[in-house]
Structure formats: structure tokens, C-alpha cells
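In what follows, a structure is listed as C-alpha cells, so that the remarks can point back to it.
Only one protein chain is missing from this complex, and each of the others stays in its spot.
Take a look at chain A:
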Amino acid sequence: MTLEKILFQPHNPKSAGKLDVEFRYIKGQKHTKEGSNKPPWLNLTNNQNGSFIFEFENYSDLQDCRDFVGKVLAKSGEVSEKPTVAHPDVQLSAAEMELRIKLLQEDSELQKLHKQFVLSGVLTEAEFWATRKKLLDREASKKIKQRLGFKSAMVSDIKPSTDGRTNKVTFNLTPEIILQIFAEKPAVHRAFLSYVPNKMSERNFWTKYFRAEYLHSTKNSIAAAAEAAEDEELAVFLKQDDILASEARKKIRRVDPTLDMEADEGDDYTHLPDHGIFRDGSKEMTESQNELYKRTLSQDINRHAAVVLEGRAVDAEFEDTKAVAEALAQSKRESSNKGEPDGDTNRERLDRLSRMTEIEDLQGSNNLPLAPLCIKDPRDYFDSQQANALRTSRDALGGTEQIKCSLSIPEVYSSLRESISSIKAMGWKEPIVKPEAAHQVFDALTNSISNTKHNIGKNPQESVLDRLPRKTKEELLHIWTSILELLKHFWASYPITTSYLYAKVNRLKDAMSNIYPQLEEIKGSVPSEFRHQVSLLVPPMHQALDAAIQHYEASMQKRSTQSGEKPNGYV
């Protein structure tokens, strides 16, 4: 299977073995992680639970392909055109891709823009999302970062199901339960790691374990001692957990005496039955050899509580016991490595203290301490743009004319004061306003108000857009937002300093030229009573595009005159 064919013909990736798969049938994809020693493989699973494995030349190609497949899958089987030969820029993590796909699914406007520009090659993914970092951050912070902890209920203390007829009992073990058992009883964990699969099968191991549990529950320490003497492996389960004991002793040593002045070796009791309290104040000599095999309920509960509070060291997404055991062992090794050097314990303790005061996974995302910018949605200002169309025509007549004043300063002031004195002397003019003038004004005003009411709507808050049929309104707004998006990228690319920007500007200009026919189409498709309003809304969009294209052409001209020799047109 050659690489090129697959990339460029996604609908029918042809290979030497004539593999012809449409993306409709591809259900999902998996890939090998970069950095592991495995070769770069992309595994596409299809509907019938088969899978296709593609081997790539290198990881960046794998990434490109993966991105592309991800996009196609996200559009739920939509067939797209020529794939974007993506720049091998930022390598996206799976989480980042997920966020983007989620955002696209939630906001249909965004999805339309994305489809229009990114999939048709006008903008790249990176450019599209560059201005939307805040949206992505907000999505990311919504995900809960806390890990699910252990249950408070003692899951490890499971009850078997009995089959009424025979004497067999069946225990149901799930990876969760196994994880808890290993966490609470490190001796069992150690035994598992050493015995299985060398000495005995897993089934055997658990059978012995439950036998030991049964013996404990009967509180028959004599029988326990007897069985332990026979079966050495069983003895492991029946004895006190020596790993626990040594850990407890270590913890006592690490207690900060400045905080707890009373702590000493006598506090090392959690692993002893009855908390090391002796009945009747004396040791019972007869039980001494069986003491090893006793275990009390309080011990179990304390140990379970301690484990729950410690938290989950590994995420239990495992399918088999072996994996669980290994993961737990690995995490224990890591934590013990960290805690090893005794000289560092002080620093480590202080570290722990400072970490304990802040519960990181409960904190919100650390946003900027500044007040966020509130930039209004440009769509709100869409219908107010009409003024600009009228403005340009009026400006041509001399908009920036200043007041032509040939008088000097004292003269103007004195003329003003004269008017005041004249009015003071003469009183108000009778009548203040001529009836004809007033009548004419009143008529004109009422006419214009009723006209706008007719055109725009009764509600003074309503805009021109709301009067148009919904489809037209949506199309117009969509074109407007796409124009804004294109212009944003266009203007940001100037001044052109690299060939990348040059190519980008060309692409954007082509996309902008395509918008003109779209506008014409809309104008033509609108029913006649709205045609006038639509024709009022269109000119500002034309203006914006015209200005951009003018600038583009001017800069192209400048470039071609300046640098005749350089074929690439670098500045």
C-alpha cells in the first residue's frame, strides 16, 4: 500500500492490493503513538468490525492523515472534496481535536464557516482556530479534571453467589474490585506478582485467597493456623500483612515531631489486631502462636478508609488482572522512588504541605486577571451599515468642508451678542413658528415615520433584517460573517513578508471574488417586495470587498514594478 494514493484519493484509496474503501464504511481510527518504538500505523476500523492498517513513512504523514480522517468522521460520513494538503504545523493532540470537533458540532454557524473555508482550502485549520483560542479554552475548562476515587463501600468484601444445589460458591471479580484488593492488601499484591503465572494459575490464586477470607470470617484462628501450616501459599493470605506493617512504621518515622510531639513507635498500631490493645491488661499466652492469623473488622475498615483517602493511583481501565497488578506496582515504585532519600524528606514534606493547601483539580481555569474584552458581534451592526452607502455619495460633494468664516474673532462674538440683545429688546417673534412651516414639518415627519414603520416594522427595536424571509436573512447574515472572516485574515496578512502569506492572500482574494456571484444570486432569488431592502443591504458588503480587492491589486502592482527580477515576488 503506497502512501500517496491513500492521501490523495480518500474515497477510493487504491493500493497494490486494490483496496477500495469508501469513507462511509470507516467507523473509527486508532493509531500508534509517536515516541513508542512501534512503526507509524493508522488503523481504520470499518463497519463490519474489520480493520485496515496503513503503514506510513513517518509520523507527520500519519498526523496529517489522522487529522483528515478525524475531520471526515466528524462530519458523519459527508463526502468532501480534495483534502487539504495540510501544512505540517502544530501537531494536534487527540484531546485538542476532540475539543474542536465538539465546538463545531455545537455551533452550526461555526461549522458552516469551517466547512466553507477550511475544507475548500481557502484557510488552514491552524489559521481558522488561531483567533478562536478563547472558545477552545472555555471548552477545555469545562471538562472535569478530577479523577474518580474509590468507593466508600468495601467492595473488596464481596459476597459470593451460591448455587443452591451444589456446594460451589461463585465469586465475581471485576477489575475494580481487584484494584481495591491490591491497594488494600499489599501482601496479596506481592503474592500475585510473584506467583501468577509462574507458580499457579490466576484461578487457583483467587480460590486460595477466598479460602483464606472464609477462614478469617469464621474467626477460627486455630483452623487458620492449621491450614496455613499445610499450604504455604495459603499462609501468605492468612498472615498479617507485613508490607503494611513496615509502611506504617516508615510513616511514623516521617511524622514531623514539631507538629505532633507525642508521636512515637507506640502509635504504630494500625496493622495490629485490636489496635494493639490487650485485653485484661495482659497478653494471653495461649493464643500467641495463633495471633498471627487473627484479623479484626476494625483493621479491615481502617485499612480501607486509608486507601480511599489516599486516592486512586491508577485509572482502572484495565481488562485483566495482570495489567492491574502491574500498573499498581509501577505506581508504587514511582512513589517510593520519590520518597526515598531521607535527607530530602523535609523538603518533600514542605512540598506536600504546600500542595495540600491548594486543591488543584477543584480550581477553575486560571484566566487573565484583566477584564475580558467585550467586542460586539459584528452581525448586530449589519443593518446600520446602510449609512455608509449613503455617506460616500454625500462625501463626494465635500464632506470635510470647514466652516468658511471670514470674520475675525471679536466680530463673530459681537454679532452673537447683538442677536441676544435684539431678542431681549424685542421679545419673541410672533408667532414663533409660521403655521405653514410647522404644518409642512409635521407632515414630513409623520410620513417618514409611517414609511419606516412600513418598511422596518412597528417595533422600534426591529431591524430591516427581521422583515425579510428567514431563509434570505440567514443567507445574508452567513455571507456577511464569511466576508468578515475572510477580511480578518486578509488584512492580517499585510504586509506580505513571506511566500506563505503571499499564497494565503491569493487564496483569500479568490474566495472573495466568489462572493460577488453569491450576492447576485440572493438578490435575484428574493421576492419582489423585499428586493428594495435587500439592495440596500448589499452595497456595504460590496464596499468592504471592493476596498480589500483594490488594496490587493495595488500591492500586486507595486510589487511587480519594484521587483522585476525576483520571480517569487518577495518583498
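Note that a residue touches a chain if its C-beta (ideal position, glycine included) is under 8 Å from a C-beta of that chain, and two chains touch if they have at least 3 such contacts; residues count from 1.
Here is the rule we go by: contacts and distances are computed from a predicted model.
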Per UniProt record, name of the chain withheld from view ["Transmembrane p24 trafficking protein 9", "Presenilin", "Small RNA 2'-O-methyltransferase" or "General transcription and DNA repair factor IIH subunit TFB4"]: "General transcription and DNA repair factor IIH subunit TFB4"
Absent-chain contact - pick from A:T162, A:S217 or A:Q440: A:Q440
Residue among A:R132, A:R333, A:K453 or A:K471 touching the omitted chain: A:K453
Interface with the unshown chain - residue positions in chain A: 373-376, 378, 381, 383-391, 394, 399-405, 407, 409-413, 415-417, 419-429, 432-434, 437-438, 440-442, 444-445, 448-449, 452-453, 456, 460, 484, 487-488, 491-492, 494, 544, 547
